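Every protein chain of the complex appears in place save one, which is left out.
Note that the chains are named A, B and C in the order they appear, and that numbering of residues resets to 1 at the start of each chain.
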Amino acid sequence: MEKTIVEIVDYIEPDKVYAELSHSESGGICVFVGTVREFTQGEEVVSLEFEAYENMALKEMKKIATEAKAKWKLNTVLLRHAVGAKEIQEPVVVVGASAAHRDACFKACRYLIDTLKERVPIWKKELFKNKSVWVSAHP
Amino acid sequence: MEKTIVEIVDYIEPDKVYAELSHSESGGICVFVGTVREFTQGEEVVSLEFEAYENMALKEMKKIATEAKAKWKLNTVLLRHAVGAKEIQEPVVVVGASAAHRDACFKACRYLIDTLKERVPIWKKELFKNKSVWVSAHP
Amino acid sequence: MEVLLFGIAKDIVGKTVIHLDEGGEVPASVSELKEQLISSYPEFAKLSSLAIAVNSEYATDNVSLGKGDEIAIIPPVSGG
Partner (left out) sequence: MEVLLFGIAKDIVGKTVIHLDEGGEVPASVSELKEQLISSYPEFAKLSSLAIAVNSEYATDNVSLGKGDEIAIIPPVSGG
């Protein structure tokens, strides 16, 4: 039985993801966790703030899951993004897939995060000591 | 501070891996978990048995971690394999890496599992209802 | 006609929703909405991209806008 999980949450709990993706017909599970990094181009990030257009973000995340399942034979697919204020080293996004063979789950996992970053309406504001910046807003 | 974990254990606990790989200078963590799959070429696997030449396996796993760190800028690297009897859906291997950017951690994670499967002296015996087979032993 | 604002769009306009029918011209299509936005708030022209969602789907320039539609300005996304 195939399973898809798509969620926007306040906090990511990476430790629950393994049980969610585990599947008796899967030989491999690939998971990517995106976390808040201490240094961005040499400047010290104090914290981050994520905002989502939730309706649409969930719709796009479901589409991405469907696309991945059409491209590769997957048993489970998960996309979960956090919103709100995040500190350094906190997880902000987790995506993953399980499949019979590892090639499919690796490629799917990479597709999930790359496409999420391209299309899902979520915005990240980086807070530095003296300023804040909406990431990627300007060329 | 860079961290490398290389282990052979009786049981894999995927839920502890996130904390082990988490790093303040990492923006991404990629993890692969290999699990026992219910069907192998149409035949029903009842269970698996893993055996390791432990000294050498640990040495090879350390070399693979070192090679990955030479190829990509990684903050944390983990290779952990289980030995003994494993049931369907049980995790048998977990590898992972964290890095500032996702491309490095994805490529490193794939390298870790691919190279582990090629070189690390660990042997898998598949137990079916009426026979048992050392995987890959014969052409 | 309400237009939802997120991220830097919210900062540019200074609020979370624009009410377009309050004494103004109502845009008939996505491209008209974009033109109207840029003329009222020139900062929108400086963004890396400017997309419009209609009923929570990305909409191309030729899509027409109706009164009941949920419209949103999608500045460059940066999730993950």
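Convention: a contact is a pair of C-beta atoms (placed from the backbone, for glycine too) under 8 Å apart; a residue touches a chain by one contact, two chains touch by 3 or more.
These numbers come from a predicted model, not from an experiment.
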The chain left out of view makes contact with B
Among the options B:A65, B:A99 or B:I122, which residue touches the chain absent from this view? B:I122
Hey, which subunit B residues sit against the chain that's not shown? 34, 50-53, 55-57, 59, 81, 92-93, 113, 116-125, 134-139
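Simple rule for what comes next: only the chains that are shown with their structure count from here on.
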Averaging over Cα atoms per chain, report the distance between subunit A and subunit B in Å. 23
Junction residues of subunit C - those touching two or more other chains: none
Residue ranges of subunit B touching at least 2 other chains are none
